[in-house]
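Please read through the structure below; I'll follow up with questions.
Removed: one protein chain of the complex. Kept in place: all other protein chains.
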Amino acid sequence: MIPKEFEYYDPHNIEEVINLLEKYGEEAKILAGGQSLMPLLKMRILSPRCVVDINRVNQLKYIREEEGFIKIGALVRHYEIEYSTLLQSRLPIISRAVGEIGDPLVRNRGTIGGSLCHADPSADLPPVLIAAEAEIKIAGPKGERLIKAENFFIDYMTTVVQPNEVLTEVRLPLLPKHTGGAYFKLQRTYGDFAILNIATLLTLNKDSSCERIRIAMGGVGARPLRIYKAEKLIEGQVIEDRLIEEASEKGVEEIEPPSDFRASSWYRKEVAKVYIKRSIKSALNAARCS
Amino acid sequence: MSKWVGKPLKRKEDFRLLTGRGKYIDDIVLPNMLHAAILRSPYPHAIIKNIDVSEARKLSGVVYILTGEELAQMTGPMLSYYLLQAPPTTQQYFMAFRKVRFVGEPVAAVAAETKEAAKDALELINVEYEPLKTVIDPEEAMKENAPILYEDAGTNILYHNIYVYGDVEKEFKEADVILSEKLSIHPYTSAPLETFGCIASYDGFSLTVWSPDQIPGMVVRALSAAIKIPEDKIRIISAQDIGGGYGIKTTLLPYMVIVSALSLKTLRPVKWIEERHEHFMAAGHSAGGRFYVQLALTRDGLVRAIRLKTIEDEGIFSLWTCLYWLLKLTNIVNCYKIRAVYFEPFSVATNKCAAVPNRGVGKPGMCYIIERMMNLAAQRLGLTPEEIRFRNFIPPEEFPYRTPTGNLYDSGRYAEALKLLLEKIEIEKLREEQRKLREQGRYIGIGISTGLEPSVSNFSYFEFMEVGRPNTTGASSAARVTITPGGKVVVAIGSPCSGQGHETTLAQVVAEELGITPEDVTVLPFDTQSCPTTSSQGLYANRFVSMDLGAVTKALSRLKEKILRIAASQLDAPLESLTFGDGKIYVKDSPDRAITLESIATIAYSDVLKLKDIEPGLTETAYYVHPSADRPDDKKRMSIQLVFGYNFHAAVVEVDIETGQVKILRYVVVADCGRIINPMIVEGQVHGATAHGIASALYEGILYNEEGQCLTTTYTDFGAASAVDLPNIEVYHIETPSPFTVMGAKGVGEGGAIPSPAAIANAVEDALSPFGVKITELPITPEKILRLIKQSQKK
Partner (left out) sequence: MKRKIKVKVNGVWYEAEVKPNRLLVHFLREDLGLTGTHIGCLEGRCGACAIILDGLAVKSCQLLAVQVNGSEIITVEGLAKNGKLHPIQESFWEHHAIQCGFCTPGMLIAAYQLLIRNPNPSEEEVRKGLSGNLCRCTGYVNIVKAVKAAASKMRGEYNE
């Protein structure tokens, strides 16, 4: 379990990174936190010609509030998001979800950019970002572009990021008042890949009806999905048990989860229903308290 | 009043382990050393048509490549340890010879200057395989048209027999109730954190092997026979520290042979360290099992007889296909007065890696069977789980108790232990809480399981293989105790240690006997050159505290006798008046008449003229044989294991009925391992073994797909339990000494793993009793639970 030999570069700014990616294209792999890439290199599942270590690109290390968004640089480590007082107060759902990634040692090193680009279908962050309607900034030789989180993941472990591009920032809109969030994760043992996860953000109107709800799930297919049918039922309504029940029934109609040795498609669907219910209830309580 | 024995002394081993100065096999570096890597079969069943190593040979740094064919010519087939013969029709080879039978089977081995070169070379070896049909499921493997693993045997059923003890027919005829059930468990591994590894160094004359093997004294003859170097020219040195073994590290021999062969060919030291995925794929698993069981019961809940047909999935293992079923005969009646036993074992070969000894070896499966059945019987008869057990326990006055199969249980206070357990969990309060929570739609369950902990294997059991008298019988251990010229103590025993605190435990006993402190006692790491050993000695089956200590105390008593004679002569006092204490030997009634142990040592080694008729030196070697070891009688009864501790478990769980997830709220153990020498060490063993059992019930296990690929080759996929997934484990002690062991100690190690899967299963079933769910399979996954709930809700 030793990686095959490769050429190694550790650029110090984004331009250098992009130049290298332009040069090597598909033959290059970006190394950020390494928590996902290193096992692939060690098992020789991947043997790239060159590794571009971006850990010294300090431009990508920031968490700040700006223009109605919280902007997080691609190289921010999970533990920084977990312990960020800014995020804990303004976007608690992301701190909460990030605290479930792997284990403390993984979180000391893993980055938001790396995790998103790895695009494991049951990763913790994607459903949260989708529910929060986040946008992802990608830089390439032709400049920068912004993609909605929902459109960022296109297939199993595949994103819209091209071989000559690098993810530079995640931006999340600040949550309106009376918004509550919930994040649930189903795993066999702590630290295992999730079987299923769900992020729900719910905003209440003054009259306690639902102004807006976003529900996103991971582990339900090749990529994380928004559960539109459930959202449509709930939005504009006063939320009570029967409606939640109906939303969960309708919600699972949209998903065709896979079967693997961790869980069958049937089980994932059963728990998805339960999680939709529970996350709506939990987000509702949080919204009422906020 | 004990000064050291029974005290929770801090371990002597810990300082080096805490400061990163442990010496594990991978920490050993020798000059001029080569690194080995092993090429493994990607097919579960195939003929090897050709191996082309020409490209690999050209790689810079590659020194030698050994194929299975070449190794087979050097060594011949693997020999069983108990006969030093190869089985006639089911021969296995150290690396695959002409055929591969599981994914991961070693096919070739490379020795190179660096690890990297060795790994790179593997990719350049070209093997041509002709795939054959595969069989993964043991019951499928038993069928007529199943693909056969060992063609000369003509069948995959490597062992089948029927054992009848007592009048089984009569008991079933007269039974008021007969319960029948099919149960199953999955293959498991305790997955030690340190993988396999070994180093071999052949200098042209003699071979030295460093290894974390648990039974080095036992394998030296088999190694010698394989590598064709005489035994007196082989030295096996145990790694000073071993990162967990749990039984799996008793099976290092094939790798010791491969690495030794590479050293023979290169005349350089060769080191091989196994990688994690290799370990999960190929090191060995516990046997999965399918169990068809019947109990014959009276309406008062007395279990009169048990019928058990057990199908043990041995994977490819064929050298002695008995351990997993044979050891079930040690706890088949568990703690109960069951009168008759019908036992029909099958050992079946499948295209999976070998079944190897793993914590408890067949006994966790057996306990699962009997403890599940006791609960099902209780339900059927309207008794509580504890009541049915109380009614069936062997009462204390009947010990030593001979079971129908011939095991001689030494001692036990089962009813008392169960009472203590029920007190500690406050069973009535718990049941009340359970009732209340059910009304709120929450489901907690209480599961009890009683687990006999048989220890110390009697190797006469190999006679059950019906191939003649084995060359190893009974159970024996060797030890040498030496007082150094300066008055310190050095102990050498014939077993290594993998974290059980043997050095500390021994030091406590020696210090107690000689009236010194444990600081002044050192235990040598095992080395065939300097430690006495017997063929049955080693680190397995909880042997240490009854057997190795038996030999140590025997050697100590001879040594003490000699010390007393010298002291008596020097102090001019009668022998009976003397005693040991504070580093001295002194007259009991006038303690100032004393002589230090150090002075005695000086006389014994240096000032020898003071000795007169006594021989110089202060060292004694002793060999200890367990007094109860016998051979099978004409009715096939024997004491398969010789010492019987026990631990009783209670699990309190909550089941989320919407997701099937199980949370353990509380876990309590009452343990009786006889006389306790170091309670902290004993508890640590109970914690660790119990953790394996809980984890195997809920999370961990080995999975294969239909194509024979092992799906669980990483800790993550295996479902390894972290600190978050396991509960705090409370342990309470009872000490009922064994009348047969030297100190009354019974040993501990496997025990916690034996009743724990059943405790969890019983608890989950109890939680779900409103749904009428029955748990029969392990592991108990949330998905299985949810399916059972949904099925019952439909009805």
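Each chain gets a letter, A and B, in the order it is written, and its residues are counted from 1.
The rule is short, and it goes like this: a residue touches a chain if its C-beta (ideal position, glycine included) is under 8 Å from a C-beta of that chain, and two chains touch if they have at least 3 such contacts.
Not measured: the values here are computed from a predicted model.
Contact with the chain that does not appear here is found for just one residue of B:T266, B:T716, B:S769 or B:S792, B:T716. Within the complete assembly, A:R109 is the residue of A:K71, A:R90, A:R109 or A:K281 that touches the hidden chain. Contact with the undisplayed chain is limited, among B:V293, B:L308, B:C353 or B:L726, to B:L726.
By the touch definition given at the top, chain A reaches the unshown chain through residues 1-8, 10, 31, 34-35, 38-39, 41-43, 51, 53, 55, 79, 83, 102-106, 108-109, 190-191.
For chain B, the list of residues touching the undisplayed chain reads 8, 10-11, 13-15, 17-24, 26-27, 29, 190-195, 241-244, 246, 275-277, 498-501, 680-681, 683-684, 687-688, 690-692, 714-716, 720, 722-724, 726, 728-729.
Rule of thumb we're sticking to: only the chains that are shown with their structure count from here on.
Remark: chain A and chain B have CA centroids separated by 44 Å (rounded to whole angstrom). Of all residues in chain B, only 115-116, 119-120, 275-277, 658-661, 699, 703, 705, 711-712, 716-717, 719-722, 724-725, 781-783, 786-787, 790 touch chain A in the complex they form. For chain A in complex with chain B, the touching residues are 1-2, 4, 43, 103, 186, 188-193, 261, 263-264, 267, 270-271, 274.
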